[in-house]
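Working notes, structure below.
Of the protein chains in this complex, all but one are displayed in their positions.
Up next is chain A:
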Amino acid sequence: MASQVGRTASVTTTRHSLTRFQRPPRISRQIIKNPKTGLPQPPVKIVTREFAPCRLEDHYHTTLRDDLMYMTYTHEIGERPPPRQIRLKFDPNDPYTKHRHNPPVGGSQVGKKPAPPCTPENTVRLEKIQLHTMVKEAVQNKGQLLPAIMQMKALSGETFQGGGHHAVEGVQIVRGKKAVGGWVRPGIPIGVKVDLKGQAMYDFLGTLVEFVLPRIRDFNGVVLPPQSSSSNTPSTVSGVVSFGLPPNAIGFFPQIEVNVDAYPKLYGMHIHFVTNATGVGAQDKARALLSGFQIPFVRR
């Protein structure tokens, strides 16, 4: 779609076409080959940027951002009360209690962290999407991770330091952190995850909303927590919305659907939508944002 958009709006006033390759620069020096890979190495560091207009990002900037600012705005009169004075349980200067665990009295109260004041700059926006799969069989045989890795690669299109960006980590392997009763041991690979940012993130979101969610059977929307649930838990102040997709829904992604027979098995995954919202009510703001991208939410 993006390329069609680009081509229709061609500009013909210039002498040369803006989109066509003109003439390659003359190569005056021998290009160095990478000793490890044997591949030619360009003499400069090349970083790729956006290569097409992004429909959902435009939608966010033209429509969603204003609406979200109006919907999530809370008016504050006067100055905010000073932040809570933290009193530690033990005197930190007392040599008798110096190395004791010293939590603040009344708990850390993470769930009551106030939201920052509403400004146009900190209107809720999507920062990244994280896809995550745990493969139980990989505990016995780590070869079982391979289809999951391939699935994540096909879904995200991310590679390690892809496009010359040093912060892009591609598909990562998740390892066990601690021993759980004869099941998980520290350091063994048990899952894969991938972080999506920028254009890739919006492309994934568009695919999810247009191709996958409408085709899942008996899916009315992501189920919201009951109204009676506490709004002071750490998860509600972090601005992250998560839900999972079952293995059969993965087959609806066009990237997978085109050769679904090539995968020995499909794995379900968790999708975490990470936004910049923090403080009380952050998760609601994040849900409002996702709702604007047409992810349905229902209350049971």
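In this section, a contact is a pair of C-beta atoms (placed from the backbone, for glycine too) under 8 Å apart; a residue touches a chain by one contact, two chains touch by 3 or more; residues count from 1.
FYI, contacts and distances are computed from a predicted model.
Peer 1: Out of "Large ribosomal subunit protein mL46", "Mannose-1-phosphate guanyltransferase", "F-actin-capping protein subunit alpha" or "Coatomer subunit zeta", what name does the UniProt record list for the absent chain?
Peer 2: This omitted chain is identified in its UniProt record as "Large ribosomal subunit protein mL46".
Peer 1: Quick one: say which of A:Thr19, A:Ser108, A:Asn220 or A:Asn248 touches the chain that got left out.
Peer 2: Looking across A:Thr19, A:Ser108, A:Asn220 or A:Asn248, the contact with the absent chain belongs to A:Thr19.
Peer 1: Tell me, which residues in chain A touch the chain that this view leaves out?
Peer 2: Where chain A meets the chain not shown: residues 4-6, 8-11, 14, 18-24, 46, 48-53, 55, 58-59, 61-63, 66-67, 70-71, 73, 75, 159, 163-164, 258-259, 262.
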